[in-house]
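Please read through the structure below; I'll follow up with questions.
One chain of protein is taken out of this complex; the other chains stay put.
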Amino acid sequence: MRRILYLVRETIANIWANRMSVAIGVVTTAFTIACFGVFFLLYWNLKNLAGSLQDEIQVMVYLEPDTSKVMVSGVRRHLEGEHAVASVAFISEQEAVKDFHQQFPEESSLLDGMGDTPLPASFVVTLAPGFQSSELVEGLAERVRGVPGVEFVRYSRDWIDTLGLFVSYLEIGALVIGLILAVATVTIIANTIRLSFYARKKEIEILRLIGATGSFIAVPYVVEGAFLGVVGGGLSLALLKGGFEVFRFELDASGWFQGLDSVIAFFPLQISILLVVTGFLLGSASSLLSVYSLLRSRA
Amino acid sequence: MRRILYLVRETIANIWANRMSVAIGVVTTAFTIACFGVFFLLYWNLKNLAGSLQDEIQVMVYLEPDTSKVMVSGVRRHLEGEHAVASVAFISEQEAVKDFHQQFPEESSLLDGMGDTPLPASFVVTLAPGFQSSELVEGLAERVRGVPGVEFVRYSRDWIDTLGLFVSYLEIGALVIGLILAVATVTIIANTIRLSFYARKKEIEILRLIGATGSFIAVPYVVEGAFLGVVGGGLSLALLKGGFEVFRFELDASGWFQGLDSVIAFFPLQISILLVVTGFLLGSASSLLSVYSLLRSRA
Amino acid sequence: MIQFFQVTKYFDRYAALRDVTLRVDKGECVLLTGPSGAGKTTLLKLIFGAEVPDEGQILVQNRNIARLRASDVPYLRRTMGFVLQDFKLLPQKTVFENVALPLIIQGTAGLEVRRKVSEALKAVGLDHKRGSQAAGVSAGEQQRVCIARAIVNSPIILLADEPTGNLDTNLTMEIIELFKAIHARGTTVMLATHNRQVVEEMKGRIIRLHSGRVLSDQGVYSETNSLSCP
Partner (left out) sequence: MIQFFQVTKYFDRYAALRDVTLRVDKGECVLLTGPSGAGKTTLLKLIFGAEVPDEGQILVQNRNIARLRASDVPYLRRTMGFVLQDFKLLPQKTVFENVALPLIIQGTAGLEVRRKVSEALKAVGLDHKRGSQAAGVSAGEQQRVCIARAIVNSPIILLADEPTGNLDTNLTMEIIELFKAIHARGTTVMLATHNRQVVEEMKGRIIRLHSGRVLSDQGVYSETNSLSCP
């Protein structure tokens, strides 16, 4: 009991006595985790953006001219039976002409004198998430081509490939950079804590001379390290959130990317908590490590 | 002379005696600068990429059907006289049909029965760098529309706007994130150096008691800080270069973005040197600061 | 209680102790003397395991110090009290806290800690400084804080290295009386000292060291054998 009380008071006293180096440690931890966080936030948002873009990948299924209603619903049934298909929308021949005029007003004349239905009717197929890879879409197109009433199937292979590549690109990029940053974060925080304990070598030596056990000596330091990590992690979260809000405000003020505003987002709560937990683990682990490296030498 | 010799030997001895905390400082500095460098490298390459994409912005000038050769060269002369124009390429009516067939093989039938020249001749105008903003292109289009023989002018306003926005977006992003990271870098390095000097408070106190002047005490520490900064900066450069090469290798191996390979690039020499100089300045400035804060107290 | 068998201790290549064999029984009072650099501090440090012998064996309370597991060292140290020549106080803590430390480490109850610390501080005449920072008190006061810390625990063995180097004659006399009282309770006491007053008054067994060797090991101080002594 007295010992626990001592350890608690000791930890507080330690933090207070070394408030300068604890503060330095907290700030360093905060900034280091924030460095990693900035990158992670960037990655997080780009990945979300890519995800929402991938939702928009569409396959166009053009029908033969003058397909009967029965055949049209046959095609629809086939399409809806495909795993990869999320939703299907029908565009009649008349709608197709209207769309063309809307999209290319200056080329409108091209359709003049080509009869009532110069453009074929079509189904617009939206793909289910996870089925946007080039090969899967190819397979789908192949099967749909065989369905009676279908004249040809078109999809933007480039677009699919580009997005797929973008995501993969993002992923190796994130892996390489994330790895460097993660190693950096761990190194910097561990080093900061280790340095701030270096100054207290003498103190530890004296405690050992008096007959304190290793764990008795270590506990206040480890708690201190954990405290430093948690506060640093929390501070980094605040920094990130602040930076994020400034960024979003600038974006709003500039009036650009109105649409993007709804897409970019801060970390969800779980990841925010993870950031603080990371700080906690890093802090306690590095102080444990540094204290034990001081305790190991027998003297 | 003896004093200079002493200071040199002292610096070396200091570094050696505190090799553990100097090593920690070097590694921390390296990783911190590398954090900033990763971001900077990303920004650098994206900006380059955007720049090379902007070079590809084109304005299409469609001519009236059956324009005479004289008028065509009149239009060409006008275009070449515009400041914003980098180069001009002519596409005749025949070439336009060929291009259409190549680009949309499946819609080829659309042009059938529309005579020999269903599509107009055109000039493809490439814009000079720095003239890719939406307004400038708008002005250019306005002027060109008045030139005799020109039927209409088309350009992808969206594409120009998107790229322009992308670059601005990149720039605020870079500003906000870069600022956070720069502050983080300075803080972390200054703190690391300050911590590693904290342990030597006693030493400085003793030197002062013996009658050493402030500068005599400070010089070895400042040189040590500078050493730490330079080595840290160099190491961070090596880290970045290594990470970059791994990234490029992965990219090559995956076979994607063959084109990108020639676009992405490491920093030029000047910026690499700047990184090391930054380390040097940070190192010496922070050690100067921490030593003087220890010297300030009169005792 | 304490046994040295042909103990040799080197620092770099310099032998601080050479082939020392001695035996101290329970309840003895031993005075270590010898010129500066003779090896007195080294001998005491070996006993509580702050240094490890390079050759020979050391038994303390029938346990081989050099072979002790690292996790057992703290428990052995708790049975000993020591006053170091360089004090080794926690500078940021108060006098009270420094003296209380050996008790807190063992988990002594709060009330008893306060009682025992007060007692120890009174014994060395420092009760009025209990709230001062250890770094802030004078050298002689620091030395007495060390003595208080060494005795607060009622140790089985009390080791003291030059415990009166910063004290005047009157205080030295008081500390001698204190050590005598502790010895009278059955504690084994070992003092390293240059102070003739201490050697004369303690009336213990005198071991004289020189250049790491035991020069003489004799009974209580008397005029006849004191001529060449400290």
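In this document, chain identifiers A, B and C correspond to the written order of the chains, with residue numbering beginning at 1 in each.
What we mean here is this: contacts are C-beta pairs under 8 Å (C-beta built on N, C-alpha and C of every residue); 3 or more make two chains touch, one makes a residue touch a chain.
What you see is a predicted model; the values in this text were computed from it and never measured.
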| item | value |
| --- | --- |
| Partner chains on view for the chain not depicted | B, C |
| Option touching the unshown chain, where B:70, B:209 or B:253 are the choices | B:209 |
| Missing-chain contacts mapped onto subunit B | 1-3, 5-6, 17, 203, 205-214, 216, 298-299 |
| Where the unshown chain meets subunit C, residue by residue | 11-12, 14, 33-37, 41, 85-86, 129, 132, 136-141, 144, 161-162, 165-171, 194, 196, 230 |
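As a convention for this text, only the chains that are shown with their structure count from here on.
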| item | value |
| --- | --- |
| Whole-Å separation of chain centres (CA-atom averages), subunit A against subunit C | 63 |
| Length of the line joining the C-alpha centres of subunit A and subunit B, rounded to whole Å | 23 |
